[in-house]
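A single protein chain has been removed from this complex, and every other one stays in its place.
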């Protein structure tokens, strides 16, 4: 799946402006115009790559900002599994541009590869089950498009993008829906009737008791939040393929396999984008002074 | 120290647009106009608060987006230490606005309080030494202003804001500076002469051998990167107050105290903004349907 | 369903800037500061209202631009059916603000009410059938949110918002999918497996021959484009409730009823947003000069 | 006359963002990277072309968004008269870019060519008279620059761009001007004295009685709104070349010739930009899968 | 004539962001929350006021940035003549907001009042002649709207706003127009025929020889650039009211009266916006510490 260039470009532009609102004082004072740099991105621990597009974009934008050229090469495709010591890209070109982009590229690559690597660990745990590992709306403000691509790079799937593209009826919504005396089934059918036919309707259920009334409304997905393993199994049995079943609630690496084994279709994991450790990736820069320096 | 309203507003606006590009399908279909909501932010683990301004801004902007009113109250000041179970704020007002802002407010509050809490742990470790715990440029793209405020909320201090407001000469800069045959002292004095008098000059040294030549250039700060404890102590002794001394390099909670005890003035810790665990804070929303619902 | 304030605000801001890049030369030269205006929006032909939010926003933004106050009242809710002569709103306040917003408010109200009115005519035609009248991506650049709200105001439903929130596999997509030798069913199942579980998969079929292979992939909607009435009927019969059925292709007011009568679930009509006649609505402004004028 | 690239670029960027806020789900799931597309724009009814620049811009921007190349060729110049079946442009390049831009290019080309075609019909009607057919401020919010270029492509002329670049004194302005007891001539001379010498002053007159007082103020244009043909003729006679004469008010294709024949210099027609039917132009896309598909 | 709020707001926002990208370090460290400030703007030399709206806007925006209140009062209307020592406004409110806006307000007020004061000096020189003193496109990038309002505040008039709202045919344009063999009169009539009827056509003439051919094309204004006084007089005589006559070219305070006395209608002066001395206006701020300070 392709990365979203517009989103990457916006994040990189924000980061570059934030990190050098009026230029790089040190490089301007130290590095002669015309100096060049060569650099290699190198993994210091094993992982799964995500954010390759951000690396390209960071150096490309920095090059435009200083009116020079930088070439980026040898960045593996997102989703590539790498070992400690592997080269994750090479950079060559104008020294000012390289030094401007260096930290931005690393900040993004380390974070996004961290997301991909954690996702891959969850996905490995559920191997052999029918369950997809999916992300949530617990993303870093401004980075949703990049973090979701990182989840996919790690072998996970995405949940709804935002509040705008799928219905997810939670318990307090249900309370409102039925406050006027409507039964759950009728109320949910009314919701289905209001939204576009291209909109999936997912409903959170508190207990197995609610399940039949919800399913009677022909919803697409039921969300079983914080259910015991036994109740998840019973839920899957009762749904019997009439809807997809999603499990959620504090899912951890050491609990995900048992949850997936209950037969649910989806396990959503907030930690993928909220608590992935940054991956240690380094960039060693080798500067070569321009003529002005040796004068 | 005050929060930066413009930065907070920009982050919140980006997050709200990202999370609901064309509105909240579920609430539009479920929650009658005129419905209200009351909610309380509640800590599920102990910590230090940061991001209170973001909470206010998220609900304020969401209220404007839907053309309604929301009141936020009882948010403690940034830097407040709280226990599990403590209320960290109350929200009351239009239900559509509350539901629109809920996740944005939580995503920011959980992340920023995580930064503050981790910072406070580092600061507690160095108590009794002369060392400041300071942050780095390893921040989340777009969130630098907020993360730096969170570091301050946790009792830490900020390093330079960006490439634009202080000189930090690293090893490869030094190599360029001296490539034409200049000695280190002369080269660094030339840098000092180029930059504004309001710009602090900090220089990274690779080994104790370089220290005298660097200090002879009357720099403001020397950065001892990845030095052993013994070398740090020796460095502090040799500098003898002629410059501030900063230690850096993979500093952890279990190593920071020994580093600080060497007498350095500053310990910079990338993990503060790069690897702080998200703090668990919940928002329980209680919806009250508007008249349309009971019709 | 609520209007999308952010989208309305953006359109109005663009329109106001476009219509007076450096102010209103005439009013600045003619109308004394402090002058007031009262105005009434009045329908000159019957119709269905849409764009009420845009009217409020246009006068509100213009008031801010000139640093004054305007009150808008008595605008009926979107979806209100009105007769020729009906008052569709009243405006009172600073004359400069009223004159600045007047044309913007009318341009939007006339266009959007035109969309709602045409939609309502289509909806009336299909009364008694199971078919929804839905819109398409043939919207005016920049106005999609407003035009889709107008379709809903007219009793229609929305199709997918954009390329980002539902899959619609067309004939040339299918050709690509099967170019490597895959059969249609397998290929479509692979698509389903890649996209989020919150994404509806709709597939266009060229002929009834393709129908079974497509349905075997468990798609959500089949799109029968430019089918004869007989083939539509046969298609509905064969689908037999396993997916929703959408009919499309040059649907007109005089053909929509027969199409809906075939039993399809959805009839999509490009003309709703692409060829709705502007509705004739007037705004008579009554100016009262400020003191400066009588001096 | 050249098109306004900045305006076209802004409209296209808005439209692309609106139509795919986070990418094209279908193409991402279906079309292998490296796939190409060839397409031809073809008229399905005769007309006059406008919006050629928008077609170029839509494919160029989409190509940048996906980081690929698209070539557009053979788009005739704006103003070209074409027959049903004529090719109005060819597109070749990356399949993802072509599919992203396709609908945007069509939406703009169909609408703007509709404006040009309707304008050309009005212009043909007034052939042999001295009258220019001119547009109004009744344009689609955000599209003024493009619609005005379309009017010129159809052989029409533009009226003032906005409230900022010409004075147009309407009846209620006149009432304000004379509220303090000033006579019309003196009041209008005062307006002329306030505005730049590069600003044309046009004045709407309600009845022939007002004409002499207005002309005595040495205005540039008089606007005769909703006059009978006889009164228009009398107005032209009385003005006798001292100012330009503009006729306006519900002008239709079947009335414009008689109005022009009265000798007026200008006939302004709101319908040009407000009620032009969309022109039927198709784009047949032929996809060729990249290597990944046949693997 | 009213000021243009949107332009003022944009300039002020840019200036505030430029002057404090991440807040006011000094005030954040020194001034306790809740501190207030009172300040008075006071003229240190006589002049004519312009930029009053910018003063209001600077404090209003700064107040929003820090989430506090500031009141601005007693700012005289633009165009007010003042003496050294006169109070030009009072400010009271939150100390952080006042200190943030102070320099921005002064920078704009000093510059714009400088423009108004210089303009007033030119206008005073031409008293009793028929000539308007008008500005040019030699404005400060980003400040055109404000500088043009300042020219009006000083009693001057504006020339065309930009390249978009009037035709000004210069000598090299004329050379192009006639390169194909057309005579000047025919060529200029063709220009008139292309542009909107609301567009004034002004033509620069090199020598008196060209005048008749230009006037024969019925142009609105002739521009006599760098003519001797004698030639200006002769030019005015020959034009004889058939067009407005503008004189330009290095006009100074000590030459403008003689130029105006030749009978020209307009004298354009680049220096008004390009070389006006900054007016000396001070702002004395009196801070009152909030409670936190006395704790």
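The chains carry the letters A, B, C, D and E, assigned in the order they are written, with residues numbered from 1 in each.
As a convention for this text, contacts are C-beta pairs under 8 Å (C-beta built on N, C-alpha and C of every residue); 3 or more make two chains touch, one makes a residue touch a chain.
Small disclaimer: the values here were computed from a predicted structure and weren't measured.
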Option from E:42, E:144, E:157 or E:197 whose C-beta touches the chain left out: E:144
Residue among E:45, E:107 or E:210 that touches the chain left out of view: E:107
For chain A, the residues touching the chain missing from this view: 17, 22-23, 28-29, 33, 64-67, 96
Absent chain, residues of chain E that touch it: 11-12, 14-15, 18-32, 35, 95, 100, 103-104, 107-108, 110-111, 137-145, 162-169, 172-173, 175-177, 179-181, 191, 194-195, 199, 274-275, 277-278, 285-287, 289, 293-295
Contacts of chain D with the absent chain, listed as residue ranges: 1-2, 4-7, 145, 161
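Here is the rule we go by: only the chains that are shown with their structure count from here on.
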Contact-richer chain pair (by C-beta pairs counted) among B-E and A-B: A-B
Rounded Å distance, chain A centre to chain E centre (Cα mean): 51
Rounded Å distance, chain C centre to chain E centre (Cα mean): 44
Centre distance in Å when chain D and chain E are each reduced to the mean of their C-alpha atoms: 33
Sequence positions of chain C contacting 2 or more other chains: 1, 22-23, 28-29, 145, 161, 164-166, 194, 199
